[in-house]
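One structure below.
For this depiction, one protein chain was excluded, whereas all remaining protein chains were kept in their positions.
Take a look at chain A:
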């Protein structure tokens, strides 16, 4: 847990963003979040998408990531791929709509990056957004933290 906090602080410092320190999963500020546990980092019309620390922790060791082709269209709230962790294939949902302009090829050889660096090198796709207004449908960091707390306390 302490090493995870240290990693989060270093990652945050590198990305020049601030971070919530929580007892459970890491939640980074300056990102938007979906209720289905994906994050999105927006830079103009470009959006980078991955799954959160909470998600990777609950899924277990990731052994395979299924990604769309470059050029594919994605829609907010709709599935664009899947993460396989040992026995389970879990669908992942796009937090934004637009065209996939890049996929993380590193995940083919190193799917465990999703576990070790979910907000950095474990990213899934980059999307050229066609409607930035959709971001208002996503959760702010503090709202997402609350969702994770509620999930963690419900069992």
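The criterion applied here is as follows: contacts are C-beta pairs under 8 Å (C-beta built on N, C-alpha and C of every residue); 3 or more make two chains touch, one makes a residue touch a chain; residues count from 1.
Definition applied: contacts and distances are computed from a predicted model.
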Undepicted complex member, UniProt protein name, chosen from "Biotin/lipoate A/B protein ligase", "pyruvate dehydrogenase (acetyl-transferring)", "DNA repair protein REV1" or "Large ribosomal subunit protein uL3m": "Biotin/lipoate A/B protein ligase"
Which of these, A:39, A:80, A:93 or A:144, touches the one chain of the complex that we don't see? A:93
Absent chain, residues of chain A that touch it: 36, 58-60, 63-64, 66, 79, 82, 84-91, 93, 151, 154-155
